[in-house]
Each structure stands twice: as C-alpha cells, then as structure tokens.
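Below is a slice of the complex: some chains, not all, each in place.
Think of it as A and B in the order they're written, each chain with its own count starting at 1.
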C-alpha cells in the first residue's frame, strides 16, 4: 500500500496531466512575494494557491529532513490529488531543501528544476552510498534527464551534486540566489502556462508515457525485489547506520 | 496521399541510402561560388548538380516562406527521388531560411546542419505555440539529435532557437557568417564523401532504421490521430490565427 502510493506520487507531477510542475530548492519559510490564498495544510505539507495565476506552491515542512515516511507520502499524494481535481490550478511549484534519493526523484519528475546557489544543498541518487539500489524507474527517469553515461556514473557512485555540478550535469536547469528561488519559479511557471494546456499536455505525455508505463507494468515485481532486498540483515544494518547519522543531524 | 508523401520526404535524407545531406540556413540567392550545372527546377524548388563533386544543391524558392503545402512537398519529394536515381549524385545540400516545425524536421533529418549567424533565423519544433502537437516521429528524430531532456522542454514550450542557442543545444552543428554558409556546406560535404559510401550508408542505417521503422509502422494511426485532432474547431481557430500572422509577414 505504501509502496503503491509512493510510486504514484513520486511520479505525480507526470501524472498531473501536463500541469506545469517546477521544483526548487529553497528555504522553507520564504514566500512568493505576493499574498497567496491558503488552500490547505496538514502535518507535513502546506499548499497555497494563488488564484489569479492558477499556480499552487507546495511546501514540505517537517524539518530538519522531510523523511519520505508512509505518513509524509500519504499526505503528499493526497495534496497532489486535490490539486489535480481543482480546476483553478494549472501548475504546481514544489519546494524542498536537500534532494537525495527519493527527493531527487521528485525533482526530476517535475518539468523544470531551479536550485539555490547554496553550498549546503545537494541533489542526486545516493542509494549506493547507503548500500541499497535505486529502483529501475528512478534510473529511467534519471536517464531521461541527464542521459545514460552520466546516470551510470551517478548511480554506481551514489553521487550527490552541488549546485554548480548539478547545473553542469543537467540535473537542474537553473541556479539562483536562495532568496530568489520562488520568484524564479513563478517566472518560469508563467512561461509554461503561456502554452495552450492541451498541446503541452499531449507533448509531455508523448515524452514520459513509455517510462511511466514501464513502471506500472513492473510495479509488483519491483516491490517484491525491493522488499526481499531491504529485509536482508546486511542491508538493514547499513540502513541503520544511515538513519543514525540522520538523527544526529536532527539533534 | 499528401501525408504519405510528407512522411517519405521529410525523412528523405535518411532514405537517400546514406548519401550525405547537409542543411544550411542561408539567403536564397547565394550561389556556391563555382558554376554548377543546372539540373532541374520547378515552381518551388531549384536543384543544381555540380558534376565533378557529385553534390547537388536543392534550393527552396517560394518566398517569403516555404509553406509545406501539398504542392511544395510533392515537388520536394520528386526532386529527392530524381537525385536518388541519379548515379552521379552522392550528396545533397538542402538550403532553407527559417526552420520552424516541418522545416526543423527536414534539417534534423540531414546528416549535418550549418546555420547562418543572423538574428533573423531560428530553428525548432514550435508546434505547441500554435496549439498543435509535433508527431511522434518528429519527437523521435529530435530526441536522436538533442537528447530526451532538451526535447521534452523544447516540445512542451514550442521553443524556437536562435543561432547561438541552437548550437549550444546541439540542434545545429556549426555557425558561420551568412555569406559563407554554402562554402561551409561544400567543405563539410567533402569530409562526408571522403568515407567509402558503402560503409557510411550501413552505419547511418544502423543509427536511423529503428526510428524510421517505427514511423512506418505507426503511419496510418498517426494520420488518423492528426486528422481528427486538427479538424477540431478549437484547433482550426488557433491555426487560422497563425496563418493570418504568416500572411501579414508576406504582405
């Protein structure tokens, strides 16, 4: 159930039928400058919708790290669904801090990525660093974004990219000073929304559907593989070490 | 019939069994410096063949824009066929001005692209700007040329690239001052013709055949899709606006 939801939501921006989605790495409390209407909120996620533009901003707010727990992902999934069903919403801006592993997938599932020029942020699929393996649909989405060769090196070494390296490799599209991330995202969004929705959505689907279909076709076997892999003693031990390191960062 | 011809000819340079084809963006009246033998001409297209080199130059000559009408495409198709059957011809240089939509496909179907450094020229698949969608075989050819990520952004936003952006993204291979385009094309062509034709043709086919086969396999459904899409009232209206803008440029 959890894994099914995860699959659905991390590819959510692709599933939101062509609505523009832009991810930025930005401080959690920065606002877009204009006063948005608060739409809804829950423990982990805050969603604001600016009604004039039809653009929602979705903020993840469980510091110090937005762990992709069942709890968090459920809220994330519900939030995206609400926006998808809201005819007044044409685009979603996702904000996050660091983007390792699942956070990186969320970002590359979006249409455009803006990253703050701040040495404390990084982005990448670092699974092998924890002794685990990124699922094939993470890999496919990464190949679509940065190509085969860069993905191979990236996955094998579990690389986390700094802002400038991320731009160079193409995993993000634009760097801006941290305080300007939301404004840059709003400007980019208006470019995407200037295109007739219908034509843009079909074009997007044409690019992403094969990858999405492959994920859906192999979902069950992927879950089985992952469960049998991750419950191994050696892997559990390796993950425990990682979790303890994360807790120390929280403390 | 028209669409069948279109499919055939826009992929023509691929179908010309490995003969080198180079597209340039250049003024319609510039000549290659040397006196070529005039081979044949019709209302829209002028073909000259330099017999020593075995290189034909095909000029599109219906200013101000070479609209890809049934008329134009029929002549284009016939011209390519004549060259294909002419054993004295080993390579074709296509010249065109701007390269939006179908013009861009013609360019990326060639082996090499040279663009004039002139701000008035641009190249790209701008279909979504008109409210329509590039066919999947435009998309496939674009992915082969500039990769998945750049194609996705390019198609969704209907981007037209200036010369310098076109070079950066890799949709053209070389920029030269406008008056040197044909000479640069001739120089490049001689590089391609220095390779044994047979080995070069098989190598080219190895790279392009899967894309071509996919187009041929799905041709009928693609035509049906396009016809049912383009005859919608909303799409017709959007195209009418675009055609009126083009007419104003002609006037």
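Before moving on, here are some points about what is shown:
Here, a contact is a pair of C-beta atoms (placed from the backbone, for glycine too) under 8 Å apart; a residue touches a chain by one contact, two chains touch by 3 or more.
Just so it is clear, the model here is predicted, and its values are computed rather than measured.
Whole-complex copy count, one sequence throughout, 2 copies displayed: 3.
Operating definition for what follows: only the chains that are shown with their structure count from here on.
One simple way to say how far apart two chains are is to compare their mean CA positions; for chain A and chain B this gives 37 Å.
Residues of chain A that touch chain B in their complex: 111-112, 143-147, 170, 173, 191-192, 195-196, 198-200, 202-204, 206-208.
Chain B contributes residues 127-134, 136, 139, 147-149, 151-153, 155-158, 238 to its touches with chain A in the complex.
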